[in-house]
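The complex is shown incomplete by one protein chain, all other protein chains being positioned as in the whole.
Right, chain A next:
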Amino acid sequence: MSGDLTARSGGLTLPRIGDRALWSFVGRRIGHAVLVLFCVATVSFFLVRISGDPVRQMLPPDATAAQETALRAQLGLDQPLLGQYVSYMTGLLHLDLGQSLFFHRPAFDVIAERLPATVTLAAGALVVVLVVAIPAGVVSALRRGTATDTTVMAAVLVGQSAPAFFVGILLILVFAVNLQMLPASGMGGIENLVLPAVTLGLYSIAMVARLLRSSLVDVLGEDYIRTARAKGLTGWRIVTAHGLRNASLPVVTVVGLEIGNLLGGAILTEQVFAWPGVGRLTVEAVTYRDYPLMQATVMFLATVFVVVNLLVDLSYAALDPRVRLS
């Protein structure tokens, strides 16, 4: 390890391209991810098939048995289950998620079309989470045991306890209906994003704020914080340069996982605000018993979680020099 003070002092040690340990770590994690996705594909394939019959759903109530057989054959649902499974998995290997029964288009295209809306909403929610949770966590940690601490922590807990459909509707009622400040639903400019992002973010705020608080309280009791004080550093510098950097380690993991939740868990929020994202698409797929689309949305969500997890692990190694990628 040759240390170059100029390049590295105090900053992050980013994993370097060409670092063999890094790539073997990434390789193993990708292998892991493929295994997880295989299991998800298998389970979701069989689960959706016990959710009901799409053919009945698609045909009018007075359709004849012959019409039903014809449609079943057209959709490939007359094949033996195992045959369907093999052809589905073969398709997956070619990144073919199948044809949506309802939209009559490749399921992949349908999801890709909805993805920007979901990413926009998740990004908005993440901003809300960080902007609220970081100051809340820091203030609570610095004023621990005081009325300020209790109030802040109680407030974020209320946010976590209130379900999205309740908070969403409440926000619509206040800001869209009564105050008429913001639009009630749909996608458009930034003003459309505010209410859904707050609704979606509210749940994660408490998680991040409480974790940051407890993590920072622990860190502020560490010996190296006393060393920093003994050096004559200001309180601000101690908290930011020595406290937050160390306290952020567990928080990064949780924020990363929350990003996965924000991307994949916006089903209720998207529904309440008629936000045309993947979450709402998932609900539509279930409603229409659109097998391929259901499977595709599940695969999409699983992929999001797996990728986010991998990125979290890598960022952890960058933040904490003690973590060795092995």
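Quick note on the criterion: contacts are C-beta pairs under 8 Å (C-beta built on N, C-alpha and C of every residue); 3 or more make two chains touch, one makes a residue touch a chain; residues count from 1.
Definition applied: contacts and distances are computed from a predicted model.
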Worksheet item: Just by its UniProt name, which of "ABC transporter ATP-binding protein", "TonB-dependent receptor", "Glycine cleavage system H protein" or "NADH-quinone oxidoreductase subunit H" is the chain not shown in this complex?
Response: "ABC transporter ATP-binding protein"
Worksheet, complete the sentence: Touch assignment to the omitted chain, from A:A117, A:L195, A:A228 or A:I267, lands on A:A228
Worksheet entry | Touch residues of chain A, complete complex, unshown partner | 1-10, 222-224, 226-234, 237, 241-242, 245-246, 249, 319-322
